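What you see is the complex with one protein chain gone and the rest in place.
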Amino acid sequence: MKTYLKTHLLDFIIIGSLLFLALISLIIIESVANTKSVKAEIYLKGELVLTIDLDKETTEKEIAISDNIKVMVKKGAIKVVENNCPSGFCMAQGYSSSPAKPIICAYHGLYIKLISNNSSDSDIDVVAG
Amino acid sequence: MRKTRLLRYVTLSLLLAIAIVLNYLESFIPSIGIPGVKLGLANIVILICLYKYKVYEALTVDLLRVVLANLLKGTFLSIAFYMSLSGAALSFLVMFLFMHINKLKPLVISVIGATFHAIGQIIVALIILQTSGILLYLPFVMLASIITGILNGIVCERIMNIKINQDFKNE
Partner (left out) sequence: MKKVLIFILFLSFFSLFGCAKSKGFTKTIFVFDTTVTINLYEGDEANVDDIVDILNYYHKLTDAYHTYEGMTNVKSINDSIKSGQTEIEISNDLASILRVPKDVDAFFHNNIKTNDVVMLGIGELTNIWKEAIKNRQLPNEDTITQIVQDINDGKYNYEVTTSATTSATTSVITVEENSKVQFDLGAITKGYVATIVHNYLVEKDIKKYMIDLGQSTILVGEKENGKGFNVGVSGTNYVLKNVKNSFIGTASILEQKTTINGKTYHHIIDPRTGYPTDTYDTVVVVTPMHNFDKTDLLSTFFMINPNALSFFDGVNLDYDYHIHFFKDGKLLNGVLTL
């Protein structure tokens, strides 16, 4: 019984390396997450059902994807507002605006892919004239 | 001898029942701030089974837990069930391996189990959704798993230090 209380160096190494791995990848994702999205592609069970131009949305608008799923869009962002899945993960995620943060609901096979304008390389940074 | 065997199976059944109830109750706990992250309390039971019982017994409890809990929630044979199953199976396998490779604390095994539970789920989601975008979830879920794994591990260590039941492992 007492052996459970003993802490070895290996314990720390394992937890530490797992934590390190998770943190590093989180930081990498966070650092690229500030790119703006202009398009959202909504997939249901692997099939593209709807493409939304997020750049053109000026006000908040609700769109029904299927009988159980509704999304809300606004300029540059999209979120799930209605979904009858048990976890509610996707709804809790709120507005997403970055290609690095897709919205996924495994229960319905819902996948909302955010796409930035081709690539950030073609965005205009400054205007001369 | 008969008595001990009976006691053994009764205790196992009780543990299974506890695991299912914990699993079921968990779905009523609103995710506090962090979306989609579950505590994975049932893993405490599985961990205890792994330490105190034979492998096949622990595995039976684990698989039955997944099946019964999903039957209870009405998600049997849905995507959520397969995710849950693969998570449980992968986490069980890895926990079992690590337990035998080295004498690690239950806390560490718990963390490893929670992490691979998440990885197993992600793998199934990856196969079903056919999109690599879901991998972006992994670090976040992994981090959450480490935290819940530590919490469960503490509980597990406490329980194992209390001598409630007999150690059946070597009988």
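Here the chain labels run A and B in written order, and each chain numbers its own residues starting at 1.
Definition applied: a contact is a pair of C-beta atoms (placed from the backbone, for glycine too) under 8 Å apart; a residue touches a chain by one contact, two chains touch by 3 or more.
All figures in this text were calculated on a predicted structure; none of them were measured in a lab.
When the whole complex is considered, the residue among A:Leu26, A:Leu50, A:Ile63 or A:Ile115 that touches the unshown chain is A:Leu26. Chain A residues in contact with the hidden partner, per the touch definition given at the top, are 5, 7, 12, 15, 19, 23, 26-27, 30-31, 34, 121-129.
Convention: only the chains that are shown with their structure count from here on.
Interface residues of chain B facing chain A in the complex, by the touch rule stated above, are 27, 31, 35-36, 38, 73, 75, 78-80, 83, 102-108, 111-112, 115, 121, 124-125, 128-131, 133-134, 136-140, 142-143, 146, 150, 157, 160-161, 163.
If you check the complex, the residues on chain A that touch chain B are 1, 3-8, 10-11, 14-15, 18-19, 21-26, 29, 43, 46, 85-89, 91-93, 100-102, 104, 106-109, 111, 113.
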